[in-house]
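Every protein chain of the complex appears in place save one, which is left out.
Going in written order, the chains are labelled A and B, and every chain counts its residues from 1.
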Amino acid sequence: MADAHADVSKHVRVYWIVFGALIVGTTLTVVVANIDLGHTTNLVLALMIAAAKGTLVAAIFMHLKWERSASVWISLGLCAVLFTVLMTLPVLTVNDYPPGVKHDRTGSWDMLPATTVVEHEGGH
Amino acid sequence: MSSELLPYTVKPHPVTGVYSGKLGVWLFLASEVMLFGAFFSAYILLKVGAPLEGPAHWPLHSERHMSWMIGGFNTLVLIISSVTMVMAWVSLKSGNFGKARMLLGATVALAVLFLVIKITMEYIPHWRDGLTTNTSNFWGIYYTMTGLHGVHILGGIVVISYFIGPGSKLWHENPEYYTNRIECTGLYWHFVDLVWIFLFPTLYLMS
Partner (left out) sequence: MSGEHHKELGFFRKYVFSVDHKVIGIQYGITALCFLFFGFCLIMMIRWQLAYPGEPMPLIGGLLERLMGAKWAEEFMPGGRMTPDFYNALGAMHGTIMIFLGVVPLLVGAFGNYVMPLQIGAPDMAFPKINMASYWCFAAGGVIMLSSFLVPGGAANSGWTSYPPLSAIAQPPAAGWPILFSGQTLWLVGMVALITSSLLGSVNFIVTIIQLRVKGLTMFRLPFFVWAQFVTSFLLLLAFPPLEAAGVLQLMDRVAGTSFFLPEGLVVSGQVAMVQGREIAGGGNPLLWQHLFWFLAHPEVYVLILPAMGIVAEIIANNTRKPLWGYRALVYSTVFLGFMSFIVWAHHMFMTGMGTSISAFFATTTMIISIPSVIILTALIISLYNGAIRFTTPMLFALAFLPMFAIGGLTGLPLGLPVSDIPLHDTYYVIGHFHYVVAPGTILAIFGGIYYWFPKITGRKMNDTLGRLHFVFTFICMNVVFMPMFFQGLAGVSRRLFDQTQYSWGAAVQGWTITSSWGAWMLGVAQIFFFINFFWSIWGGKKVSNNPWEATTIEWSAPSPPPHGNFATEPVVYRGPYEYSVPGMSKDFFPQTAVTEA
């Protein structure tokens, strides 16, 4: 650890490069958002640029690139997994309906509102 | 005082490779990730389920009156403040306390600038235009998330100011300990910056 930080002046150059990259990233975000590439493409691109910028901040400014402590990495790994769970499972839950039920959302959050169509798939 | 410090407060633990404060800050940041994660998850759920029409519908990008210029400028402010923060740590590493203090001062100034822009050029005009927490859930979650982020900025201002002022005595008693504390503060500060990097496109740019 100690020798990894021994020559901090070497880091300074990296910091300036990252600074430049972040400014380019921010500009790119704005430019891409103002071009209409379709909703999904715009969304994915914006998130990808944000993720790239975030990674740079975490890796360089927050020194994760030089972090060798297993304790830190295990904690962060666990956090990343649970973060993914938190971001995906709730939204998957609201888009999952019993079989044979078509959910036609017209502005209400009732899970089975009046507009729900139950399809009877043939007689047995 | 320093003779009574607990082990591994200053020097890294030989096996785990970190000093206690750094590990503590990383764990705290992990919990912060879950906190902001919950808000982003709420944002997604609310957006997916928002009414398609009517007064409470999710406003289209063009209806939001959000200026990407103000948001983008504030993004730059935070990025620059991250650079001054990390440079302050570099200065301390090379023993230049005066320069570090100046850079910390610059960080605080930039943080204040961010809040001033946020409040005077966005919150107040928006609220006057009738875009309040009661308008729709987009505005509700916008004020909640940026407000929480603002509270984090405020917390950073308090902590960094403490290290410029009364906390700086530690530099003369135990420079390594002081440098470590600035590194930990920096970790927190970069995280606040990182959150904004995600908030900016989510709230200002996505339709």
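One rule holds for everything that comes next: a residue touches a chain if its C-beta (ideal position, glycine included) is under 8 Å from a C-beta of that chain, and two chains touch if they have at least 3 such contacts.
What you see is a predicted model, and the numbers here were worked out from it, not measured in a lab.
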Of the residues B:70, B:109 or B:148, which one touches the chain left out of the display?
B:148
Over the whole complex, note the residues of subunit A touching the chain we left out.
71, 75, 78-79, 82, 85-86, 89-90, 92-94, 96-99, 107-112
Would you write out the residues of subunit B that touch the absent chain, in ascending order?
6-8, 13, 16, 20-21, 23-24, 27-28, 30-32, 34-35, 37-39, 41-42, 45-46, 49-51, 54-58, 132-137, 140-141, 143-144, 148
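Here is the rule we use: only the chains that are shown with their structure count from here on.
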Centre to centre, by mean C-alpha position, how many angstrom separate subunit A and subunit B?
18
If you look only at subunit A, which of its residues touch subunit B in the complex?
1-2, 5, 8-9, 11-12, 15-16, 19, 22-23, 26, 29-30, 33-34, 39, 42-43, 46-47, 49-50, 53-54, 57-58, 61-63, 68-72, 75-76, 78-79, 82-83, 86-87, 90-91, 94-95, 105-109
Quick one: in the complex, what on subunit B touches subunit A?
12, 16-18, 22-23, 26-27, 30, 33-34, 37-38, 40-41, 44-45, 48-49, 51-54, 57, 68, 72, 75-76, 79-80, 82-83, 85-87, 90, 93-94, 183, 186-187, 190-191, 193-194, 197-198, 200-201, 205-207
